[in-house]
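For this view, one protein chain was removed and the others were kept in their places.
Let's turn to subunit A:
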Amino acid sequence: MYSNCVSYPPVPITATPCLLDLVPTRICAGFPSPAEDLGAERIDLSKVLITHPQATFLQRVSGHSMKDAGIFDNDILVIDRAIKPRHKMIVVAVVDGEFTVKQLFQRAGRVKLQAANPTYPDIVPKEGQTIEIWGVVTSCIKQFPSA
């Protein structure tokens, strides 16, 4: 079933707009689209990943506290500072002057940062302290060894 799905090597991504070849084949499921061969403009990954270019920054992940959310050590986070942080969103927060990626818990007047790994404790602000959210994580990019 997958015989005509060619595998392409991963393409390194730069911080600038990045052009990828529009691959004319798709994973075979359902009927082929008659418009499939009409693709003209290359897919621009940054167009898909970045909604607010002025507010978007990249950070590299170090650590394992978010593994159950699919965020692993050495991944790259796409962070959009224009998005208002809400309950359950994955955010980068500033804790003790350092960036940390966690899931935001915001319910019934309580705010805390939750890890997505049972072995890591929640980060709860002390009395009178507020959690400073730096930005909302919208994507996570993984790069595999390709050379």
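The rule we apply is simple: a residue touches a chain if its C-beta (ideal position, glycine included) is under 8 Å from a C-beta of that chain, and two chains touch if they have at least 3 such contacts; residues count from 1.
In this text, contacts and distances are computed from a predicted model.
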Chain not present in the shown complex, as UniProt names it (candidates "ATP synthase subunit c", "Thiamine pyrophosphate-dependent enzyme", "3-isopropylmalate dehydratase large subunit" or "Y-family DNA polymerase"): "Y-family DNA polymerase"
Footprint left on subunit A by the chain that the document does not show: 14-15, 52-55, 57-66, 71, 73, 76-77, 81-82, 92, 94, 96-102, 115, 132, 134
